[in-house]
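Presented below is the structure to which this report refers.
Apart from one protein chain that is not included, each protein chain of the complex appears where it belongs.
Note that the chains are named A, B and C in the order they appear, and that numbering of residues resets to 1 at the start of each chain.
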Amino acid sequence: MRAFTDERDWAKFHDPKSLILALVGEVGELAELFQWLPADEAAQKVSSDPLRRRVGEEMADVLAYLVRLADILDIDLAEVARQKLENSAERFPPADFRGEAPEKI
Amino acid sequence: MRAFTDERDWAKFHDPKSLILALVGEVGELAELFQWLPADEAAQKVSSDPLRRRVGEEMADVLAYLVRLADILDIDLAEVARQKLENSAERFPPADFRGEAPEKI
Amino acid sequence: MRAFTDERDWAKFHDPKSLILALVGEVGELAELFQWLPADEAAQKVSSDPLRRRVGEEMADVLAYLVRLADILDIDLAEVARQKLENSAERFPPADFRGEAPEKI
Partner (left out) sequence: MRAFTDERDWAKFHDPKSLILALVGEVGELAELFQWLPADEAAQKVSSDPLRRRVGEEMADVLAYLVRLADILDIDLAEVARQKLENSAERFPPADFRGEAPEKI
């Protein structure tokens, strides 16, 4: 994403708030692909093309902007993700939360 | 995320629409950290803790749900991201788009 | 919202991109209240307090920022909503779309 951006001189557009709005745009496109699918059939319905391909493309766009945001903020996304998951694992002991959905991880 | 989920028997909550709503929740928390920051000072203001740590945590949560969604849909997120970026590179030749923001990648 | 904002001298924070990020934050909070609820039980589960009250508060916040955005852009939200619904009614004749979900209104 950094090379892709620099080759087009698009870095000037990539301040944090603009990148988050772009991320929101891609999350919105992902949501639109699922919005009217029955909840219990959604996974099956997107298991074949063309829907499967479109879902993958929107997920790719979400990741692209998330990675780009991490880049301009000099945040090691993989590292913070590992740390956050470790923290969540401690906050939600399996013995105490088995089968019970917490409000958020 | 798969192990974290299975150890807590949370897979039953992870249908696509529920995971996208969870992703939206985390994107919302990320947006709230930036909403009132001046656009041209945002990157600098989140360059130090505690804001930097909080931004990293919210970005980690967004990635966690995106990766989990990819897992249940059996989509290779890294691979589709590489393919999408290649496609975008072809759709937006540097010579034609230098310095001009396209509506979306 | 205009009076509420002016009384606190908050108008300086209300540029369009900031307000949309604030709107995204509230939509995220609304999504979090529903994310793990079974799709077919969600409406019933939020039909009583305290969840019903919390859902109403988040919906109120989404509306507040949408109305504030319309105010700073001098857009008559009620009027554009009426026009858009009329356009959608023409684009989706009941006879042609009965029972079939379009990708979007």
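As a convention for this text, a contact is a pair of C-beta atoms (placed from the backbone, for glycine too) under 8 Å apart; a residue touches a chain by one contact, two chains touch by 3 or more.
What you see is a predicted model; the values in this text were computed from it and never measured.
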Visible chains in contact with the missing one: A, B, C
Candidates B:Leu21, B:Val55 or B:Ala81 - the one touching the absent chain: B:Leu21
Contacts of chain C with the absent chain, listed as residue ranges: 1, 4, 7-10, 12-13, 15-18, 20, 22-27, 30-31, 34-35, 37, 39-40, 42-43, 46-47, 52, 55-57, 59-64, 66, 69-70, 72-75, 77, 80-81, 83-85, 88-89, 92, 94, 97-99, 101, 104-105
Chain A residues touching the omitted chain (full complex): 13, 15, 17-18, 21-22, 24-29, 31-32, 34-36, 39
Touch residues of chain B, complete complex, unshown partner: 17-18, 20-21, 24, 32, 36, 38-40, 101, 103-104
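To be clear about the criterion, only the chains that are shown with their structure count from here on.
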Two or more partner chains touched - positions in chain A: 17-18, 20, 24, 39-40, 101, 104
